[in-house]
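Removed: one protein chain of the complex. Kept in place: all other protein chains.
Chain lettering (A, B and C) follows the sequence in which the chains are written, and residue indices restart at 1 in each chain.
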Amino acid sequence: MDLSFVIAVEVLYAVASLVLISAGLAVVFGMMKVINLAHGEFMMLGGYTTITAVGLGVNVFIAMLVIAPLVVGLIGLIVERLVIRHLYGRLVDTMLATWGLSLVFIGLATMIFGNTTTGISTPIPGFAVGDYQISGYNFFIIVVAVVLVIAMLAVLRGTRAGLIARGTMQRADMAAALGYSPDRIYMATFFCGSALSGLAGAVLAPLVGLVPTSGGAYIAKAFITVIAGGPSLIAGLLSSATSFGVVNQVFTFAISPVIGEVALLVAAVILLRLMPQGITGRFFKGKL
Amino acid sequence: MERSLGKDITATLIVSALLIWLLPMMVATYTLTVLVIYGMLGLSLGLIWGFGGILCFGQAAFFGLGAYTYAIAAINFGESTVPMLLAVLVPLIFAAVLGALMFYGRLTDVYLGVITLVVTLILFKFVNSTAGPQYVIGNARLGGYNGIPGFQTLNVPGNPDAYIWGDPYFYFCAVTLVIVFLLVTWLLRSSFGRVAIGIRENETRMALMGYDVAARKTVLFAIGAAIAGLAGALFANWGEIVTPGLFSLGQSAEIIIWCIVGGLGTRLGPILGAAGLAYLKFMLGQQSLIDNTLITGLILVLFVLFLPKGLVPAVAAPWKASFGRARRRPHARQRRKARHG
Amino acid sequence: MSLNRRDFLGRTAALTTTAMLPTAVFADGTIKLGSILDASGPFDAYGKPMDQAMRMAVSEINEAGGLLGRQVEVTAYDTQSDMALYSQYGQQLTRQDKVDVVHGGILSASREAIRQTMRKTKTLYFYNVLYEGGVCDRNIFINGVTPAQQVEALVPFAMKNSGKKVYILAADYNYGQITARWIQKFVADNGGEVVGTDFFPLDVSDFGSTIAKVQTAAPDLVIAPLVGGAHLSFFRQWAAAGMKDKIALASTTLGVGNEHKVLTPEEGNGIMCAYNYSQELDTPENAQFKEKWAAMFDGDQSMHEIAVSHYHGIKTWAEGVRKAGSLDRMAIIEALETGISIMGPGGKVTVDPKTHHAVLDVHLMEMQDQQMKVIETLPQRQPVDTQAVCDLSANPNDNTQYEIEI
Partner (left out) sequence: MAETVLETHGLTMRFGGVTASDNVNFSLKARELRCLIGPNGAGKSTFFKCVTGLLTPTEGQVFMRGQDVTGWQPHQIASLGVGIKTQTPNVMDALSVHENIWLSARRFHDAAEAKARTDTIIDRLALGGIARTELGQLAHGERQRVELGLVAVADPWLVLLDEPAAGMSAQDVDRMTEIIHELTRSAAVVIVEHDMQFIRSIAETVTVFHQGAVLMEDHVDHVMSDPTVRAVYLGKKA
């Protein structure tokens, strides 16, 4: 009984971390049809921002939830102005340019922070469930993911910005026709997407040893999750994160972490073969 | 594609003969050898991406597959001729199956990218976790992260003790590259190649003309994989060790960068891009002033922004323009966009 | 064809003239030491201090008047954590730079990538890293700790402090696999029981379900030969789950790259390990070593286990050259095979003539407040694992890495 509870928490945690890892990428892809391959490095920068801020004496939660998203969001804004905006409508070129950017960020981080593994410890203690100890931080991650999804829904449904965003997702030229500058919309979107990446990187930082190349571990997973999710932003994110998270954890428990990872990847191949437009390309059409 | 095939072959032969003669005087042959091998790897992606429009994020998978096939077969057979053939055939068949799976499923651009990327990751993760003694093929331990060292390297067919290594190995690789280059030239001039270019330009239109687009893309994809596999086998012979790093995303990324920098839609671009950037990487390894990753990244960003067609077309463009054949595709794009809007 | 021939020739000529290899030109009479290390990329936490150790050892040798009256000149290549570059630079060092000795290689994969090249080109090679043991090749000398030296000491020490039921979490590659088997053997030898063994590829960083799985097996002790930055997260997640006070933890690798300085005291305290070197070793050699290091690298204190091994290796080689009185490879090998010793920051290091491995001190340690506190020193341990399979005085032409049957 205790074990099944622990496993359930681990599965939920796996889904939540996939949602976090993918949210920034999903927002940018959903709104702008841009695949930001520097997404993993944005997360890495979020992690470093947090660690630096904590090192300067800032409260760890403020560092993770406020400073990291802001800093990475600003970096994203600069990147958008300097590089991405010249490449709108050229999907492959944007992917390549952001790939190049990811290498640049890795190089810069190496030069600034060095290649030694750094990290901070988790700010929440573990606790016991029956005979088992589980990490309290896992719950924190789950809560952050849930709040994030609810916040995204609320913004998209309830605000004017959300309305414009939904319009842009449906027909990019419509927003322009209604008098909203697509330039502004894209800037704002990229800021939000980058901030989300920064947030994810910051929140996950206490769990991993951070090195400048840490981003690479995230980007493939995020990329797969977003593409498999398909065109609907939130429904796609949730459905594919759930599928992959469950598959991954079940196989990890039953066999080993490697098989868990491979199972996730095989699931992705099968999924895309059956539904070339992603899960929400087939189901939940037209949902958010 | 205006010159005759004969002239093209002659030019290729003269230029490559000169290069094979001159280059060893300037750069050590073991460095040249790996540049030639990378050139072939670049060409393999340049063919399917530049002429077939298939952006494969996992070209390294075929490279690694070729190298591993060679290493495993060489350990089991104790000579190199059959392993070389297998190193071409195994990636060919693997790509044919994978290609059929993807192209008949009508997967395109991003989705295609994801699948090829995922397949590479799966191969990498699998090979990387084969350190245990239970992973054996014949006499060959797969070795996991450490890879497979100590296999039979290239020998004169029929005589396993007559090794081809050192300078002769460079000449062998260089001549192989020239042969592959000529085969690619011939392929692109054939109807198959022209149809492939047609498919790159407009898949729907080619299907509406009655071409089986999926079948043709599958074949082209498999040919690209075979070339990558050959490059992998040559690389295994050069390095005398194969490691899972050959399958890594980093390796795939480099191949794509070579093509972009060299120039897509040309045969020479990817080869020069590969050799040039690989050489740059070796040079950078001898300094520690600036981080090497940073430089590679900057090169890629700058090329995508300012020279998206790559070096070779950029150098060739002024010459072409004077004959009134310069492309003005952006115009066409704008026009089409205007209509759609 | 999209490129005309003249353009092509012109471009190629430009490329080749600007890209001429900068052939290293040294003054006559220097001794050339080739170094090949990952000074950048994911393994640079290991490689950078090793590079520093190498430069420090060489400058000490030169300050003392060099070897055979000649200065030692370093030719160093950064392999950027890329195995393909090892092949490349290995060739470059031996064929173009024609160095007298090569020191380097970090991961076992990198050693195997260049070992045959060194052998073929008759270039003396030193590999100075803690590793899984078993390499038997007269051209190579190895200064790192092997499992028999380390694990045999660590296992009873850790079991004594915890209990008999052991769970192994190992990195999934050659080193981890072989070390795990050694741990299994020594646990059994000490009357314990291994209740589970799991392997993790080097890029796995999520250990949540593993930690739950370990708990279902309820061991007294977890031994973790985990490697690299991703695996470091295991120790964080273990602490975050509150496991630290429930189940004891030991590692054969943690601290080799100064990881204990990255973990907080709460995460690291009490983890047991056994190495040849700790910064906290209280010996005059170590104090002097640390002082010199700080002076040479602006107060830096990043020396660690394998940096010190590397330092030992270079000092051993220098001793061999002095004893041989020549730069001839065979003369040096024979001089080293007399079983010469040096005193280094990690204690006395002696060449074992049969295996070309090292006889050295192993220190049992416990992490305490980001330090590796030395509990006990086991002096002059033999590399018995490799000795069981390798005898170079009987088979001088052996060229294998044995996997020791346990």
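Remarks
One rule holds in what follows: a residue touches a chain if its C-beta (ideal position, glycine included) is under 8 Å from a C-beta of that chain, and two chains touch if they have at least 3 such contacts.
Just so you know, these numbers come straight off a predicted model, no measurement behind them.
Here is the thing to keep in mind: the chain we left out touches B in the whole complex. Per the touch definition above, the residue from B:G6, B:G158 or B:G210 contacting the chain not shown is B:G210. One chain is missing from the display, and on chain B it is touched by residues 191, 194-195, 197-198, 201-202, 204-213, 325, 327-329, 331-333, 335-336, 339-340.
Going forward, only the chains that are shown with their structure count from here on.
Centroids built from CA atoms put chain C at 37 Å from chain A. Chain A and chain B have CA centres that are 32 Å apart. Multi-chain contact residues, meaning those touching two or more other chains, occur in chain C at positions 40-41, 172, 199, 201. Of all residues in chain A, those that touch two or more other chains are 110, 258, 261. Within the complex formed with chain A, the chain B residues making contact are 55, 101-102, 105-107, 109-111, 113-115, 117-119, 121-122, 125-126, 129, 249, 253, 256-257, 260, 290-305, 308, 341. Per the touch definition, chain A reaches chain B in the complex via residues 35, 83, 86-87, 91-93, 95-97, 99-108, 110-111, 173, 216, 220, 223-224, 227-228, 258, 261-262, 265-266, 268-269, 272-273, 276-277. Of all residues in chain C, those touching chain A in their complex are 40-42, 44-45, 48, 172, 198-201, 203-206, 208-213, 215-216, 229-233, 236-237, 239-243, 246, 257-259, 262-264, 266-267.
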